[in-house]
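This view holds just a subset of the chains, kept in their places.
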Amino acid sequence: MKKSKSLSLAEIAEFLGGELRGDPARTIHAINTLQDAGPGEISFLANPAYAKYLPQTRASAVLVRPKEADLCTSDVIVLDNPYLGYAKLSRLFERELTQSSGIHPSAVVHPQAKVAESAVIGPGVVIAAGAVIGERVRLIANVYVGEDSLIGDDCHLHPNVSLYAGVTLGQRVIVHSGAVIGSDGFGFANEAGRWERIAQLGGVVIGDDVVIGAGTTIDRGALDDTVIEQGVILDNQIQIAHNVRIGAHTAIAACTGISGSTRIGRYCVIAGAVGIAGHLEIVDKVQITGMTMVTHSIREPGVYSSGVPIEPNAKWRKNAARFRQLDELARRIRQLEKGSSSSN
Amino acid sequence: MKKSKSLSLAEIAEFLGGELRGDPARTIHAINTLQDAGPGEISFLANPAYAKYLPQTRASAVLVRPKEADLCTSDVIVLDNPYLGYAKLSRLFERELTQSSGIHPSAVVHPQAKVAESAVIGPGVVIAAGAVIGERVRLIANVYVGEDSLIGDDCHLHPNVSLYAGVTLGQRVIVHSGAVIGSDGFGFANEAGRWERIAQLGGVVIGDDVVIGAGTTIDRGALDDTVIEQGVILDNQIQIAHNVRIGAHTAIAACTGISGSTRIGRYCVIAGAVGIAGHLEIVDKVQITGMTMVTHSIREPGVYSSGVPIEPNAKWRKNAARFRQLDELARRIRQLEKGSSSSN
């Protein structure tokens, strides 16, 4: 959410390390899109398709690449990567927390827990025995931190987050509401039809600068830990099963599920609603498009996909019915080819 | 859940605006299906396939269309739309909240928040500075309402709901447990492999009479707001990304995910587990069947689908393997056709 803040173009150019072409004293109080920005607002051009808006924008200033600087009638700040500039600048306009440090009277902190003095422990937060809460950590409200869990400096946990016992968060981790970290992995042995629960004795280790989306669930390991390496970004409603390992700086979009013991490399980009089977290995720098069903390991970097395209229902029904004949159709083609070659 | 309540058939007929054929003084204490209803219970015929149960039903009365009224041996209330009559009647038999208005002593309400006197603020609820809670609002328990969020009159938020700062709910909005509204959109810029977080400066605006299911997550906008228009109904575990706009009176079933900046029209019906890519436009009155992968905009009303049908695993394996040869098979058919035409 926005906060009201005022910065001069000189300050912004210096903060972003860009070249200002315009009035250094002009004040900026908000960021907006090229189409919607008005006086006092700054905008940016990331996607070249939007360059057409440059001449008409009412923004007081625009972040642009060198080659597009001359298309602007407004002041500009020239950057190699205006989208990155927007990212950095956006955080200056973000609402700051008004809660002051200390433990709210309604929070329940076990006497054997350790909470840094600079931490904000909000209303209804519960911290169990042996937990350690680092400097400037913010637990907004109704967060649960289980026994012996460790939360590194500058972590930010939104309301109604649940951390089970034995979960370790690095520094600057953000966890959104409803997320659950350290729930039991889905491990059972079958005895004559009945399921015998396997205690999940591992933990969860989350690296520095990881972001975990709303409603995302990350199970604890069976014997070893489940591991999310540094810089990983996870969107909402992702499911990560026990003993999964996700490599540093990988990004995963919403609603994706990863089954047990699968290892995903570094710098991967996995789109939304992808399903990944268990015990697979996916190397670094793999991209997977939305709703793909991943049933085997991926050994080479590249872009991977599955699924069938959307169609009007009447057409789809006919095509989908033919899918059931696909093997038979292929055999019939082979047969025709034999006939064709023998007749030549 | 049911509550015990007793209504006469005359009262029910008047409430629904239907024609009673039967004893106006007969008392009804519950609704039930045609098969299971007994004396003192009222039922309804919506699906004609169930007309076969009319002659045998033990219900004391049945809501029916004019054409089926004579098939009943019980009393009947004649309506044009008995299913709609059932909907309206069902709410009379719903359990009412026993919590009385006022703020529970364990709730934490910031002195700069504003709470209507008729509102019910249950145990463990946390309301941040600047929030405004309307008349007769019910926040059952352990709900979090962020800074400057506005909750319109007669809203009902179930336990463990999280509203971030800057979220606006219209009137009569229902939010089920575990839902999260206003979490950060998944916006990051990449700098040499690392993800730089983009502050999400927009809010979320929810219209009147919207229903939001359990565990559903709705992200705040990056610069503009995420918008759910009036009368939209959302089932459980739906994911709505930043800057999505959903048109009035659209219904979306469980587990569907909608990617960023997509706009969905009014009066759409989207089934469960559908995945919709980002930056698309879907016009009014589109229907999408379950598990469809929506990868492009939909410009015409109608029914749309994707996916392949379920089969016994052994057959499916053969057909799925052939999918990988589909382009090659199509070329071989073309080749055969060429041979065939040249041989004629």
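Note that the chains are named A and B in the order they appear, and that numbering of residues resets to 1 at the start of each chain.
To be clear about the criterion, a contact is a pair of C-beta atoms (placed from the backbone, for glycine too) under 8 Å apart; a residue touches a chain by one contact, two chains touch by 3 or more.
Everything quoted here is computed from the prediction, not taken from an experiment.
The complete homomeric complex described by this structure file contains 3 copies, of which 2 appear in the displayed model.
Just so it is clear, only the chains that are shown with their structure count from here on.
Separation between the centroids of subunit A and subunit B, computed from CA atoms only, is 25 Å. Against subunit A, the residues of subunit B that register as touching in their complex are 106, 108, 124, 126, 129, 142, 144, 146-148, 160, 162, 164-166, 178-180, 183-184, 186-191, 193-203, 215, 217, 219-220, 223-224, 237, 239, 241, 255, 257, 259, 275, 277, 287-289, 292-296, 298, 302-309, 311, 315, 318-319, 321-323, 325-326, 329, 332-333, 336, 339-340, 343.
Put simply, subunit A touches subunit B in their complex at residues 1-2, 30-33, 36, 81, 83-84, 86-88, 90-91, 93-95, 98, 104, 106, 122-124, 140-142, 158-160, 174, 176-178, 211, 213-215, 231, 233, 235-237, 249, 251, 253-255, 267, 272-273, 290-291, 307-314, 316-317, 320-321, 323-327, 329-330, 333, 336-337, 340, 343-344.
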